[in-house]
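Every protein chain except one is present and positioned as in the full complex.
On to chain A.
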Amino acid sequence: MKKQYDVLIIGAGVVGNAIARELSRYKINAAVVEKDLDVSTGTSSRNSGVIHSGIHYKPGTLRARLNVRGNALMTDLCRDLKVKIQYIGKLTVAQDDIDVETLHSLKQQGEANGVPGLEILDKDQMQKIQPGVGGIRALHSPTTGIICPYGLTIALAENAQANGVDFYLGNEVNNIVSNGQGFTVKTSAGESLSASVVVNAAGLYSDHIARMVGISDYSIYPCRGEYLILDKRLEGSLNVLVYPAPRKGGAGLGIHLTNTVDGNILIGPSNEYVNEADDYACTAQIIDTLKKEGHELLPGLSTSDFIRNFSGLRPKQTPPEIKGFKDFVIESRDDVPGFINLVGIESPGLTCSPAIGLMVRDMVAEKIPLEEKPSFISERPGIVGFFNELRPEEQADLVAKDPDYGEIVCRCEQVTKKEVLDAIQNPLGAKTIGAIKYRSRAMMGRCQGGFCLPRIVQILQKDFGYRPEDYLLSNAGSQLFTGRVR
């Protein structure tokens, strides 16, 4: 690869990749540098996957503007990138008169932000949309949607790469030197990359990266949200997203149920500050709380429906004493020109990502002339979704064309060998078990890989020559095995 770039993007989350994909339209050299062995290993794969409408943020803030714009851009983007998205809408539910007032002010705020289609519904109208839903009134936002967050992030990255962006995975940036004309970025893997513009999209570590160029006034306070994932058996229990009306003193949007585009339901997220930016542990206490909430919100839930727990970290700019929200920081400062910082991109950062891409493009354009390249391909090859979502006739056709489609490797999610092979041979070259999981959905079902992990290990050994020590779950040090049986 070139080592000499116009733009270097640090961080391969949804934000970094949205920027990379936007810049890949132009005749410049760009690269993404990521510390982990795959893209989307941070906050971008650990969230609710909701495409928010934009009712929750104060008019005039970056969050409000980027949210509404990002939401609108998502339709075309997902069509081009073959990413599943469903605008299923959301009900924000009032239990009492004070809540109803809140709904009215949310509606007003949303309209000021330019959110289309907002309506306050009475009980009957609410029941039509979601039978059995409680509450006296609800604010319906039809543009709220759901998406697979890592699906989007991976798709953005692959499309960026197809359009010429280089990816340096497993390269933790540990030193940045500014030389007046630009920057030299050194990584843990020994790379030395230079660029005239550097974009700091390092999420939870954006304060740390900024400090490398002498900017010390950003601080990130990780705030953990834990979730439980429910079995697909419950798919169809919810037609829309249902949130309680926000109340004074409540942090975040409260624990609720969220459908995923793949048919699972999430319970969560919780809200606790933690000390480390990689403390993804789940706690007994929160697990209990989530289960209790789950049973209340979803009658018919059984204990065997919990298939996994996980957590994500919000990159908050406010410390635990203060809580609350601060607007996103997206800026290039006079003290370090050419260094663009994205700090505190917490919710709704996923929704905002395409709009952030455009905003940063404009900031880059102030430094480097951007000329569109005719060779840009906006579409990603392949099918939307997975083999098991196709109709039997379509499946039969695929099997007839390629027998690897006929061999099911992951029984719970019915993932075919072809999909697993495609995931193994992903264009970004990510080699971990996690990379296969997030691309193919193998190991994501109710048996959590009990059945298919041994098969995938066998495929990697037979077809790709893996030795026992080559299997990594996610990062350096996450070896699956300790060697051969003696």
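Some points to look at:
Operating definition for what follows: a residue touches a chain if its C-beta (ideal position, glycine included) is under 8 Å from a C-beta of that chain, and two chains touch if they have at least 3 such contacts; residues count from 1.
Operating definition for what follows: contacts and distances are computed from a predicted model.
Going by its UniProt record, the hidden chain of the complex is named "FAD/NAD(P)-binding domain-containing protein" among "hydrogenase (acceptor)", "Formate dehydrogenase subunit alpha", "FAD/NAD(P)-binding domain-containing protein" or "Benzoylsuccinyl-CoA thiolase". From the options A:238, A:384 or A:480, the residue with contact to the unseen chain in the full assembly is A:480. Here one chain is not drawn; of A:68, A:307 or A:421, the residue touching it is A:307.
Screening A:132, A:299, A:392 or A:465 against the full complex identifies A:392 as the residue touching the chain left out. Taking the complete complex into account, residues 228-229, 233, 278, 280-284, 287, 291, 304, 306-310, 388, 392-393, 395-396, 399-400, 403-404, 406-408, 411-412, 414, 446-451, 453-454, 457-458, 461, 468, 472-486 of chain A touch the chain not shown.
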